[in-house]
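Removed: one protein chain of the complex. Kept in place: all other protein chains.
Should a chain be cited, it is by its letter among A, B and C, assigned in written order, with residues numbered from 1 in that chain.
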Amino acid sequence: MDPRCRLAGLFVLIFAYSFVSDFRLLGAILAFTLMLFFMSGLPIRFILQKLKLPSIIILVLVLILPFVSGQNILLDLGFISLKQEGLHAAGLIAARFLCIIITVMIVLHTAPLLTHVKAMRAMGLPWIMADMALLTGRYLEVLGSDLKRMQIAMRLRGLNASRPGLYMLRTRAWLCGSLLVRGLERADWVYRAMRLRGYGQSMAAPCEYRVTALDMAVLAASVLTAGTFTGLEIWFGL
Amino acid sequence: MSVKSSSVLKAENVSFSYPGNGGTLHDINLGITRGEKVGIIGPNGAGKTTFFLLACGILRPVSGVIRLFEKPVTGSKFNPQAALVFQKPDDQLFCPTVREDVAFGPQNMGLDAQEVDRRAWEALYKVDAASLAERPVHHLSEGEKRMVSIATALAMHPGLIIYDEPSAYLDIRTRRRLITLMPGSAETIIVASHDLELVLEVCTRVILMDQGRIITQGDPAGIMGDETLMQAHGQEKPPSLVPHYYRHQH
Amino acid sequence: MSVKSSSVLKAENVSFSYPGNGGTLHDINLGITRGEKVGIIGPNGAGKTTFFLLACGILRPVSGVIRLFEKPVTGSKFNPQAALVFQKPDDQLFCPTVREDVAFGPQNMGLDAQEVDRRAWEALYKVDAASLAERPVHHLSEGEKRMVSIATALAMHPGLIIYDEPSAYLDIRTRRRLITLMPGSAETIIVASHDLELVLEVCTRVILMDQGRIITQGDPAGIMGDETLMQAHGQEKPPSLVPHYYRHQH
Partner (left out) sequence: MHIPDGILPVPVTLGGYAVCAAAVFFCLHRINKRPDPAADIPKAALLTAAFFVASLIHIPIPPASVHLVLSGLLGVLLGFFAIPAILIGLFFQAAMFGHGGLTTLGINWVIIGFPAMAAHYIFRFGLRGRQGPKQTATFAFLAGSLAIMLSVLFFSLLLVTAVPADLGAAVEKTAMLVLIVAHVPLALIEGVITAMTATFLLRVSPRVLHGV
């Protein structure tokens, strides 16, 4: 599928999700997301794994808001009370967050990340941004394994990783500095390699993508869905 | 591609020094003609890589002129006639996948998409790496990376390929494949290597460099077999030139 | 340093696979005793580096046990008795100057400042890198980096040093220095290398690995001289074992 259409559809959808605040519509977007999820055939474990890291702020908000926000008390526990507006806000945040992140995972993980960067370039992302992003993405894993090997080397020479104080900070700073120096040195060679094969010859990268009828249909469907949610939200808000 | 000219690389009184460093190359004079396979040997820091960077126009000589295919090398112009295979393949492959990397050069030569594709596949088949085409570059083994980086050079159909220490980290099987591939990879090749056996098998002329100067040049077996000359410049006679080399140990 | 024990490394039925990869090492059984100089040869991806990481406790075997100096290797404990010299010296050096880098290990062993200093200089003199002591690590040549990374291992006075492809990118002079240095660098050494001549000169026993298995082990000249065995596993008979190897070319 044409990644450009997929990206455009994704952005339209997630902004529509984050516009929704009516409870009936929250139910609808949740249902829609679940439908997408089952259509994608991704395992549930995959989503759960991805949800672990980012949800701390969401978790904190969802746990605190019902007790600190609003006037209508639903349940009085004496020193603390559960309030309706807060509960509403918590539900809103949780539902939108889940919908957006699940949709993003589904769409982005069906193709390598750099494909999406290339799609953005084809959609008019300035070349400096696009080239930087492609190179950054290309070398993330390389520098990541450099870091891993340096950490192993440190451990083999007796680094006490949990020793507190300046010693610990200094070894971290050295690690970080070594990564930067190695990165910059590598950049010199990468630039040479690129120049030797004609980089900067103001050759526009050829467009690798072709839009098919299916792509247009999917894009139209996502725009339509997003439009419906947005329209209904405005309608209900009136 | 001037068919008549037979000089491929000509350096005249080339000197170079890195800023803040002493002289790195001193008064290099060198001519390489079409069809030659030239090996450059010499200790670490002799200036081999630096000379290659000058020849490709990445660095500019402090004095002297370098001509590639009879035209003076200027830094700004992209010359697909000369390709350089770097010492570290990791730095040479910068695209996300192998196929894209091999296609990068031909694309910048302004060829059409079909021709680009044809050349990329042809080069990949030559180095026997067609099965890797869609793999991300950073997941390849060191040997595979080396072969792919050679393919990126081959895809540009250069008249001259310069190899900078091509056999480091290769296992013996891959090194052997490299040795059989190199002579046919381009009309003219230049190899810098510490792997004297490789130079011996591939090259028709050898140049000995030390401390930024060309010490001597000539027939590979002749130069590398000259024990006193080799030892004076930190080299050793390669074992295959020493009959019954193996001394019994322990 | 239990003086009585003579087993340095013992692997019993060790198997390992990287997550998401097939088996990488299969049922490795291996015993290395005090004073041995063992060479491990085999093609890229045979599992040499993986085995070393297991031996140092960085990876844990899926099944089987590895003992270092008769104690089972546990991941969490740092054992200054065994040192590993990495395939790429860049990965091993992370301090601002050479001297600090060499002193890093002894410092972590809890020695006093004077002893740390003494050991650092001693190691630097051994690899002939004392003149580099105050240089920043990241701007040394590849050969210098290699020698310094060996010094970082020497400074810990280990009973066992494991070298992972120590001769790549070295010039011939430095490689020769390495070959003379290695046998005395620790009581027991293990070397993985594609440089068969080096293995031949340094080792008293050679182990041939392929596809995660030990194929055979024994006398270096015996194994490496066995042409059919070597070729079956992507190796070649090293030139110094082939009398009058040099075939006249061109």
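One rule holds for everything that comes next: a contact is a pair of C-beta atoms (placed from the backbone, for glycine too) under 8 Å apart; a residue touches a chain by one contact, two chains touch by 3 or more.
As the structure is a prediction and not an experimental result, all values here were calculated from the model.
Peer 1: With touch as defined up top, name the shown chains that contact the chain not shown.
Peer 2: Hidden chain contacts in the full assembly come out as A, C.
Peer 1: Which is it among A:Cys5, A:Leu36 or A:Ile101 that touches the chain not included here?
Peer 2: Considering all chains, including the one not shown, the answer is A:Ile101.
Peer 1: Among A:Met1, A:Leu42, A:Leu92 or A:Met123, which one is in touch with the chain left out?
Peer 2: Looking across A:Met1, A:Leu42, A:Leu92 or A:Met123, the contact with the absent chain belongs to A:Leu92.
Peer 1: By the contact definition given up top, give the residues of chain C that touch the hidden chain.
Peer 2: 96-97, 136-139
Peer 1: By the contact criterion defined above, which parts of chain A meet the unshown chain? Give residue numbers in ascending order.
Peer 2: That gives, for chain A, the contact residues 10-11, 14-15, 17-19, 21, 50-51, 53-55, 57-58, 61, 65, 68-70, 85-86, 88-90, 92-101, 104-105, 108, 113, 116, 126, 128-129, 131-137, 139-140, 142-144, 146-147, 161-162, 164, 166, 168-170, 172-177, 179-184, 186-188, 190-191, 194, 199-200.
One rule holds for everything that comes next: only the chains that are shown with their structure count from here on.
Peer 1: Among the chains, which one keeps its Cα centre farthest from the Cα centre of chain C?
Peer 2: Looking at centroid distances, A is the chain farthest away.
Peer 1: So how far apart, in whole Å, are chain A and chain C when each is placed at the average of its C-alpha atoms?
Peer 2: Roughly 42 Å, centre to centre.
Peer 1: Can you check how far apart chain B and chain C are, centre to centre, with Cα atoms defining each centre and the answer in Å?
Peer 2: Going by mean C-alpha positions, chain B sits 29 Å from chain C.
Peer 1: Of all residues in chain C, which are in touch with two or more distinct other chains?
Peer 2: Not one residue of chain C touches more than one other chain, so the list is empty.
Peer 1: Provide the residue numbers of chain A that touch chain B in the complex, in ascending order.
Peer 2: Its residues touching chain B are 112, 114, 134-135, 137-139, 141-142, 145, 186, 189-190, 192-199, 201, 203, 205-206.
Peer 1: Tell me, which parts of chain A touch chain C in their complex?
Peer 2: Those residues of chain A that touch chain C are 146, 149-150, 152-160, 174-175, 177-178, 181-182, 185.
Peer 1: Show which residues of chain B lie in contact with chain A when the two form their complex.
Peer 2: Spelled out, the residues of chain B in touch with chain A are 53, 56, 58, 78, 80, 83-84, 86, 88, 90-96, 104-105, 107-110, 113, 136-138, 152, 156.
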